[in-house]
Each structure stands twice: as C-alpha cells, then as structure tokens.
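Encoded as structure tokens, here's the structure I'll be asking about.
Heads up, one of the protein chains got dropped from this complex, but the rest are sitting where they should.
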Amino acid sequence: MSKNIWVSLSVIVLGVLAIYLISGVRPDIIFKSIIVSAFGSIYGITETLTKSIPLMLCGIGLSAAFKSSIWNIGAEGQLLMGAVGATWIALYVMPNAPRLILLTVMFLAGAIFGALWAFVPAILKIKFNLNEIIISLMMNYIAIEIVNYLVYGPWRSPFEWGFPYSTKFPSNAQIPRFLDTRIHYPTLLLALFLAVFVHILLKRSKLGYEIKVIGENMEAAKYAGLNISRIIVVILLLSGGLAGLAGVGEVAGIHHRLRVASGISPGYGYTAIIVAWLGKLNPLLIIPVSLLFGGLLVGGDSIQVSLGLPGATINFINGLVLIFVMAQGFSNNRIFVKKGRNRV
Amino acid sequence: MEKLIQMKGIVKSFGNIVANNRVDFDLREGEIHGLLGENGAGKTTLMNILYGLYSPDAGEIYIDGNRVDIKSPSDAINFGISMVHQNFKLIQSHTVVENVALGLKGTGFFFPARTVERMIREFSQKYGFKIDPHTPVWQLSAGEKQRVEIVKAFCRNAKVFILDEPTSMLTPAETRELFKLLRLLRDEGKSIVLITHKLDEVLEVCDRITVLRGGKKIKTVDIDEVNKKDLASMMFDQEISFLGRENRMRKVDKDVILEIKNISVLNDKNFLAVKDVSFDIHRGEIFGIAGVAGNGQKELVEAITGLRKVVNGNIYILGKDVTNVGPREILDKGVAHVPEERIRMGVVPSMSLEENFILRSYDKEPFSNGLFLRYDVISDYAKELISRYKISALDEKSPAITLSGGNIQKLILARELAISPVLIVASHPTQGLDIKSIQQIHELLLKQKGEGCAVLLISEDIQELLSLSDRIAVMFDGRISGIRNTDETTIEEIGMLMVGGGDRI
Partner (left out) sequence: MNLIVDILRAAIPAGTPLLLGTLGEIYVERSGILNLGVEGIMIMGAVTAFGVTTLTSNVWLGIFASAIAGGMMALIHAFDCVTLKANQTLSGLALTMLGLGLSGLIGKRYIGMPLSSKLQNVPLKGLVNIPVIGPVLFDQDPLVYISYILAFLFWFFLFNTRFGITLRSVGESPEVADSAGINIPAIQYFAVFLGGIMSGLGGAYLSVAYAPVWIEGMTAGMGWIVLAITIFSLWRPERAILGSYLFGGVRVLQYRLQPLGISPNILNMMPFVFTILVLMIASREISKKRIGAPASLGVSYQREKTL
C-alpha cells in the first residue's frame, strides 16, 4: 500500500506544479482564491451549498450502486432525464396545480424518469450480460441529445427570442428558495433526509445486507440463494431515481426552465462519482464531501474571473483528486482475484 | 537404456504438508511411464517441479546425466519438457493455428500461420491424425482439443510429454485414439509421463509404473510384473485404522431423505460430469462419497444443492421432487450445505461474524422485520452460536476474514445446523484443517446423525469416510462405481473402486 501513497503524493505535487508552470499563477494563490470565494463570504457559502445539492443526491445514489459493485456511470444522464420529467409535469401536464402538489409530482416524476433511465443498463446487464459501464455511459450521451432536442425543438419557448430555453416554469413549479439566495432548500432538506435514509437502508435493511454480499462475494450470494437480478434492478432504480431528483432540483430550483444539457449540469453526475468514493460510499460522509466539491465548483467559477484561469482548471483538480482516490485503493479492492468476466 | 531424466531425493512441502518426501523418479527415452497415486499422493507436485512451476526444497534433477535447475516453464520447454494440463490452456475463440502459434518461437513475425500450418500437417502425417488448422477451438471435441495441446508440445520440439489426468474429459473412443498417438510418439523415441489414478489405463498403455502414496514413492515396476490388485494395494495404505467405527451408532432408519434418480449433470465445459447416477440416503445415515477429485463429485453436490441444473433425472427430498429448483428452495426443504470452498463461497469475508451467521436466513423472522434487519436479535443469535460451537473470535462483530480456517468452518456448520436440517451436504468439510478442528467437526456430524439427520459426506480422505460413514459410494468417471456398507468392505476394495476397478467393469 505504501507504493500507492507515493503515487498519490507525487501526483498531487506534479499536478500543482503543472498548474503553476502553465498558468503562471501561484498554487497557493489559486488555493486561497478558491477557499475565499467558496467559504469566505455569505454569498460564497450559499452558492457552495447550492452546488452541493445535486452532488449529494447523485452521490448518495452512487454509493449504493458502487457498494454492490455495480458501476453506474450514468448519473449524468439520469439527472438530465429527471429534469426532463419535471419539466414535462410543470409545463405540460399540470401547470396549474397548487404548489405543494405540483412540486411533489414533479419530484416523483423526476425520480421515475431517472430510475427508468437507469433501468436500461440494469435490464441489459441481466438479460444480455452487457457491461453497465458502457451502457450507462452511452445513455448519458443519448440523454444529452434528448434534452438538447427538446429545447431546440418541440419545447423551445416562443418567448425567448429563439434561444434554446423552455418556457419559464409557472411560479408554482418553482422550488422555493431560502431568502434571496439560490438555495432551493426543500431539495436540500430532501437530500439530507435521503442521506440519512439511505445510510440506514445500507446499514440495517435487508437490501443493504444484500448489497454488501453481492458487492463482496458474488459466489456467496449465489450460494445463499439471493435473487441477484432483482437486487441489481432495485439498486439501479434507486441510484437513477436519486440522480433524477437532482435533475428536478436543478431545473425547478435554479433555472426554472429546461435548458441545454450543459447549462443544467456541468458534469455533476461525473463529479458525484468522485464524491461517492471520497466519501467512502457512506451517505453521511458524502454530505460534507459534497460541500467540499460544491466549494470547488464555486471556486472554479471565481478563479476564471479573478485570476483569468480557464474554466477547465476545475476539471484538472477533479482529475487529481480522482487519481488520489483511485491510487489509495478507495475502490473495491477485492481480496481475491476471481475470474470475473466483465463481459461487454 | 540411458536415463533421460532423473529426479533424486525430491522434497517439497507446503506449510506442514509434505507433498513430496524424498522421491526418486526416472524417465527413459522412448517409454510411457505411468505415475499412479490417489489425490494428495504427490504426483502433480512432482511433475510441476519437473515443469518448473515449483522449485523443490531439496533434491536434484538430471537431464542426460547433467544436473539442471528448472526455474520456470520456459526453462522446462527449453529442455524439451512439455506439460499438457488437465484444464486445457486453449483460447476457445481462436483457431487451432492461433493457439499453437501463441508464444511459439521460430514461426517468424509475419504470417506465422503458414509455418504453424506446415507443422500441423507434418504432425498429422506422421501420426495419422487429422486436425483442421483453421477450426476455432470451441468447435472441437475434448479429444481434439487435447490433440491440439499435444501438437503444441510437439511444435516446441518436446522430448518429454507430461500428461496430467489426460482422459478425464475423454470418451472411451477418444481415449483409445489418445493411446494410439502416445504409442506412436513413444516409438519415435519420445518419453511420456502419464499422471493418473485409473488402473486400467495405466495397465493398457504404460511400460513402467511408479506408485506414489502420501508423498513417498512406493515402487517403480515394469508393466509385466504387476496386476491390478498389486497396484491397488500399493496405492492405498492397508494399515488404516478403523478407529471410530465403534463410535458410530447404528441408527439408520428406513425413511428415505434424499433420493437421486438417474441424474446427469454437465460441467462448466459442457461435458457430462455426472453420468446417470442413482442412490438414496436414509434418515440417521452418514453416506460417504469417495473418489479422486474431478470425477463428478463437485457437480453432483452442486446439483443437489440447487447451484447447478441437471440435464436428466430427478432429485427427491422427503419424497418431493426438487429437481432444478434454486438453492433457496433446497434450503427451505431442510438441506444444509457446507461448501467445499469455504472462503470463496461459504462466507463473505469482510462482513462480520454475525452477518455471516444469517447469510442464508437473513430475510426470515426473527432476523428481519419487514424491510429491516434486527441487529439486536442477530447479535444475540451470533453470541449464542459462538459460545455453543466454541468459535474463537474476538467478538461477533469481527470480520470473518480474521478467523482461522477451522473456525470459519465451525461458523459455517453452526449456521447450517441452526436450521435443524434433515440433510447435511458436507463437501470436503475438514480439508486443510488442524487435528483439533477435524475432531470437532466429526463430533458435530456424528451428533447430527444421532439426532436423526442424514449426512452426505464427500471427502478424499478415505480414513475419514471409513470412520464416519455407514455406507460409502465411490465415484469414478462420473458414475458410481460401487456402493458398500462400511462394515463389510475393505480399504482395498474402496481403493479399487476409486481407480476404476468397479462393479461396472
């Protein structure tokens, strides 16, 4: 294991050095700038909190999936489809419903859309033994195109001068915010609640137990007579549903409309993968880790403005963190090498 | 005749087990030399040393009179030694040519297929066997696949061919073809070592036979000096004590708990591993299955415990047909399963002991309540079992991986016995355990028998079978070669049945 610590450290050192050499900006200045902008002002903190919400929701769902060794890389697409579901309800199904009912149905729809999107890799894995990494990845890109198609096409608002936005949500479809910040607190509360709920689920429920067995030792799972197919489906539905909720939060809480995919999610689904692993697949830990990465995102925005660094800098930092996570063996290091056939 | 290979005083241990205990072995040019012994006798270990997979703790190897050090299979291949393993090392989706060409030096970088094709044709002509070089391997029969392995060895200019249990996957016709080929190779001056436990084959095709038993070499004989009986008595220790026989209480009922009727089961490679097997087990009976590993026992156990489907025949438990139901239903019928691979299958190593105790019953009352598990109940249950079965562990929350082998087995037994089973399927339950644990497990099994439980005991340890079982069946080549009452049989007879001298001959 000590080999891995050296790898992690050298990666971080090299990475930081690279940023300095290429951009000319001193790493400690960058670091300070990120911290200050993310946590040094009321505005910063609220933005950090806001950005952490989708990370939390996706991350919680992913922790369940990864714990059972199911590689759901499709949170991004599931999030987007959740956004689609919420938009559909808000604009086309029941735009005139009272707020409480409307929002509830929107969240439900978002969760269902997200879950269904995750159902595809689940069923293909069970029936055709297809690798869920590849399928869920492909589904992400299909989801992006669906969202873009909708906002450029049938759902494009006639009131936005031709820009790719859907009509603005009616006020009943907008998730209330905290004072004059952008924190759509109901979603945040939902995320916190779900973190606790999923944590308890994983620790104390039958499903949680089954997840542990499948994730650790598939042979034992078969020997114990677990219904593996059913469990895989349930886990992916759960994971997708949570990501879908994140999508609802973004469109109904932040943007109040459907936009192009890149405007809804700057890669929350992928960042959530890092969040889940860094949080050791523990929903309770994922909460603070989400805040950390939310802060990184806020900081990433600000260093563009204040230091002239390109937006992609955050990607680089995320990559460094992921390598750190990976090298430290945070991921499922099986105790025995089995002839696992990851058939594609 | 000059000795091509001489192995002198080979010693090899794995932990406390001495696999080879000062074994001498020599091989002449142009002979087929059978290496005979039951499992654990040390035959495969000895040849693995010759092939460079292991290095001996002591002893020397001479080739053509020169002392050599074989450090890896590449070295062995350079010396002209080739091994054909029991599990073919072939890539199913590739063609014969591509498999033979893999790693073969001297075929040239471009278009290696041409050279290899030529070699294959040469082989076919010489030995009269047809192999289509461009067939994908998965389409070949077992015999043809084996031939590809031999071609591989041939193309590497092997002078010595070591074949490990070569006929385990072959039909009688294919076996005859193989022996024909071996004789032709021998007549060409090649040397062949045939590792086997099958007496008939050894008598049919070998020139000399070396018998190993318990890591020691018993004797090397010429083929005309011995018969089946001699060999069987060399292979099996006649001195095995029948201790424990008195310990067996005779409470065997007439009630049939398990009935196996004409079942046939396929193995992972789609060959029939279990061929038309029938037997039944009574209440309060310990029914042992003896046999060298690889004769279908694993697949039989998997069929009975619901982990593998049968392609023919029926299984009845307490009169109900349970053919091809899943492991859950089998468990519900009262069948406990102590699996052969305890760490790989029987426990989830990183989970705590208490979580492992409920592996098979986690969704039943009182351990779970609707959606949730009741960890307080589970914890108490675990503590009770730990103390009852005297499992040494820190506490019920330690991960299972921290337990010793014997304690893991006790955990599994504790868990399985807790369902008050009507039948326990115990597959090699004491393999690799220390004496004390073995005794404890034997006592547990006997206690269950006393309470009317039936036990299906699969083991390679004849002594264990003889001291525990009421009846012993012997599996050979996927069939039951004989069933005997333990009181009325001898070690010699069991041994004979294990190596093919059975009722069906």
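The letters A and B name the chains in turn, as written, and every chain counts its residues from 1.
What we mean here is this: contacts are C-beta pairs under 8 Å (C-beta built on N, C-alpha and C of every residue); 3 or more make two chains touch, one makes a residue touch a chain.
Quick caveat: nothing in here was measured; it's all calculated off a predicted structure.
**Student:** Which is it among B:Leu35, B:Ile61 or B:Ala101 that touches the chain not included here?
**Tutor:** B:Ala101
**Student:** Hey, which of B:Lys3, B:Lys89 or B:Arg388 is the one touching the hidden chain?
**Tutor:** B:Lys89
**Student:** Counting contacts across the full complex, list the positions on subunit A that touch the omitted chain.
**Tutor:** Touching the missing chain: residues 3-4, 7, 15, 18-19, 22-23, 71, 73, 120, 124, 128-131, 133-135, 137-139, 141-142, 145-146, 148-149, 152-153, 270, 273, 277, 308-320, 322-323, 325-327, 329, 331-332, 337, 339-344.
**Student:** What subunit B residues would touch the chain not displayed?
**Tutor:** 14, 48, 53, 73-74, 77, 85, 89-94, 98, 101-104, 107-113, 136, 138
Please note the rule applied: only the chains that are shown with their structure count from here on.
**Student:** How many Å are there between the centre of subunit A and the centre of subunit B, using C-alpha atoms for each centre?
**Tutor:** 49
**Student:** Give the list of subunit A residues in touch with subunit B in this complex.
**Tutor:** Interface residues on subunit A, with respect to subunit B: 201, 204-210, 212-213, 216-217, 219-220, 222-225, 335-336, 338.
**Student:** Touching subunit A in the complex: which residues of subunit B?
**Tutor:** Spelled out, the residues of subunit B in touch with subunit A are 306-307, 326-328, 331, 337, 339, 341, 343-351, 355, 359-360, 362-363, 368, 371-373, 375, 401.
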